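The complex is shown incomplete by one protein chain, all other protein chains being positioned as in the whole.
By written order: A, B and C. Residues from 1 in each chain.
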Amino acid sequence: MFVLVNLKTYPCDPVEVAQAAKEVSEESGVRIGVAAQDADLARVAETGVETWAQHVDPIEYGSNTGHTLAETVAEAGAEGTLINHSENRLKLADIDGSVQAAERADLETCVCANNPAQIGAVTALGPDSVAVEPPELIGGDVSVATGDPDIVTDAVEAAEAVDEDVEVYCGAGISTGDDVESAGELGATGVLLASGVAKADDPRAALEDLVEPLA
Amino acid sequence: MFVLVNLKTYPCDPVEVAQAAKEVSEESGVRIGVAAQDADLARVAETGVETWAQHVDPIEYGSNTGHTLAETVAEAGAEGTLINHSENRLKLADIDGSVQAAERADLETCVCANNPAQIGAVTALGPDSVAVEPPELIGGDVSVATGDPDIVTDAVEAAEAVDEDVEVYCGAGISTGDDVESAGELGATGVLLASGVAKADDPRAALEDLVEPLA
Amino acid sequence: MFVLVNLKTYPCDPVEVAQAAKEVSEESGVRIGVAAQDADLARVAETGVETWAQHVDPIEYGSNTGHTLAETVAEAGAEGTLINHSENRLKLADIDGSVQAAERADLETCVCANNPAQIGAVTALGPDSVAVEPPELIGGDVSVATGDPDIVTDAVEAAEAVDEDVEVYCGAGISTGDDVESAGELGATGVLLASGVAKADDPRAALEDLVEPLA
Partner (left out) sequence: MFVLVNLKTYPCDPVEVAQAAKEVSEESGVRIGVAAQDADLARVAETGVETWAQHVDPIEYGSNTGHTLAETVAEAGAEGTLINHSENRLKLADIDGSVQAAERADLETCVCANNPAQIGAVTALGPDSVAVEPPELIGGDVSVATGDPDIVTDAVEAAEAVDEDVEVYCGAGISTGDDVESAGELGATGVLLASGVAKADDPRAALEDLVEPLA
């Protein structure tokens, strides 16, 4: 089970969360990654945690002011990147281009989508993983794994029908170890979460709770 | 074989092309459609030709100023719609929403994409048909069927791997009956073309040439 | 005072509203226009009402699938067009291009914006008129003229500081004759409204009420 903590643009201390994630991952043996803002990537990566970018653009070296180049975030320490997160929806052709850009820079790719049909679609673009996040549950108190379990199993089926080698993660409302365990039982091999850790008073305790059933 | 003539925003007479398409279709028995600008749909449909919209937005009745509602173009006479044309690329979630909007209004759907991987992706969204149009050939003199035949066969394979019931069309550079015939031999069941007819001095003659090998 | 009724994509009968607007305008002597969906423009214009498009794209004749060409909506009967409506926000360069496209096709232009600073900005692009519509009041029961009168007077000032020849309209929440009268007292020379007429059980009665204080 892969736990990916998305720091978004929350007012947390990214280094504190990264250090906690690093330590809890080592203690529990559970794979934990942290997706940080571009300008924080280098200092997050310095903690030794598995570091992810939140987005890369479908571009190459060249004249692209204000865009995110996959090679640059990789050089800053990112090992993977989210693509097409619900807060950063892309054109289909740009998802395709971003997956290719990330692969060119040896970044692991996780493409997000709203529903099982879209999960099938993005799986066809050949990313390493896909993540289903129902928009209506994002940021809420109800976990996708309990509030809409069918969407997880349907997403797993939709991805498998297109390409069995693509991992399926899920997100939205996940904040406890039970949520993570339920997600695993539904066929997901990873979870995306954000506020449950990034906004927690004690991010380390929140992470320990999350991985407790997996350890 | 379905021949869909996209009038784009060319300075042609849409009614003249529509009448020619209607007549050539009846004489040859070949299915021919005309995709017109929204403001021309009603008078194009009055000719009796199979009328298509060039785009619909992922919206419902409501507060959507300056957008294209599927129900409105259907009421104006459209029977189908292009979605995600290379000159109107959409976010993945909006392609999904536009396909659903079109189906709600009983419009036949044809979702365009750049390459076989993206064709596999849009096929997963459940449209009636998909159309592969390599951007580098659009508007040129070399037909996709002769200039890049692998892209057509790969697109047919990519779509079949996801859903065998979705038709695969191709476009870009198609202007003669030979081009149409070649497309059919590669597995396409329809072609999209534009300037070859819309910019022709004699659209009727251009259409007759196009369908000649099919009649 | 100019009253522009924006039909958006509401499920109203555009011809019924257009006929009512035409008649009430003639009876009252108040200028009334109707902004319709592209596919409805021709039949709305046939009623003789002053017909507006809801949007034009910054394009010329050519390869622009699924976009709105100013010349085409003008040929369908539009005499003016909204640009940058809050439901269709454009890039600055595209507002500029759309104003130029509209002027090329002899369409009167009304560029919308959120607040006085943005009103000053769009006035600099040289449209015929600008319209301030505070997003938080759009679609509500409180008129901009009573709920946020400063925004109207500030918008009038901001536009005058840049170009005294540009008319300033206002919109959001306007549904009664009192609202229209208040808008005029604040310096606006026109109002944009939508649901107050388009969703009324009796659009003709709604229009008569609107223009009553002006007649």
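Following the convention adopted for this analysis, a contact is a pair of C-beta atoms (placed from the backbone, for glycine too) under 8 Å apart; a residue touches a chain by one contact, two chains touch by 3 or more.
Quick caveat: nothing in here was measured; it's all calculated off a predicted structure.
Engineer: Considering the complete complex, which visible chains touch the unshown chain?
Structural biologist: Result for the missing chain's touching partners among shown chains: A, C.
Engineer: Kindly state which of the options C:Ala45, C:Leu90 or C:Val180 is in contact with the chain not pictured.
Structural biologist: Missing-chain contact among the listed residues: C:Leu90.
Engineer: Of A:Val34, A:Leu69, A:Leu92 or A:Leu186, which residue touches the hidden chain?
Structural biologist: From the options A:Val34, A:Leu69, A:Leu92 or A:Leu186, the contact with the absent chain belongs to A:Leu69.
Engineer: Which candidate, C:Met1, C:Val17 or C:Val122, sits in contact with the chain we can't see?
Structural biologist: Selected residue, touching the omitted chain: C:Val122.
Engineer: Mind listing the chain C residues that contact the chain we can't see here?
Structural biologist: 84, 89-96, 113-115, 117-118, 120-126, 158, 161-162
Engineer: Using the document's contact rule, name the residues of chain A that touch the chain not shown here.
Structural biologist: 6, 8-11, 35, 37-43, 53-55, 59-69, 72-73, 75-76, 82, 85-88, 138-139, 194-195
FYI, only the chains that are shown with their structure count from here on.
Engineer: Report same or different for the chain A and chain B interface, where same means the shared residue numbers exceed half of all residue numbers found there.
Structural biologist: Same, since over half the interface numbering is common to both chains.
Engineer: If you average the CA coordinates per chain, which chain's centre is most distant from that of chain A?
Structural biologist: Relative to chain A, the chain whose C-alpha centre sits farthest away is C.
Engineer: Report, in whole Å, the distance between the mean C-alpha point of chain B and the mean C-alpha point of chain C.
Structural biologist: Chain centroid spacing, chain B to chain C, equals 33 Å.
Engineer: Mind pulling the residue numbers of chain C that touch at least two other chains?
Structural biologist: none
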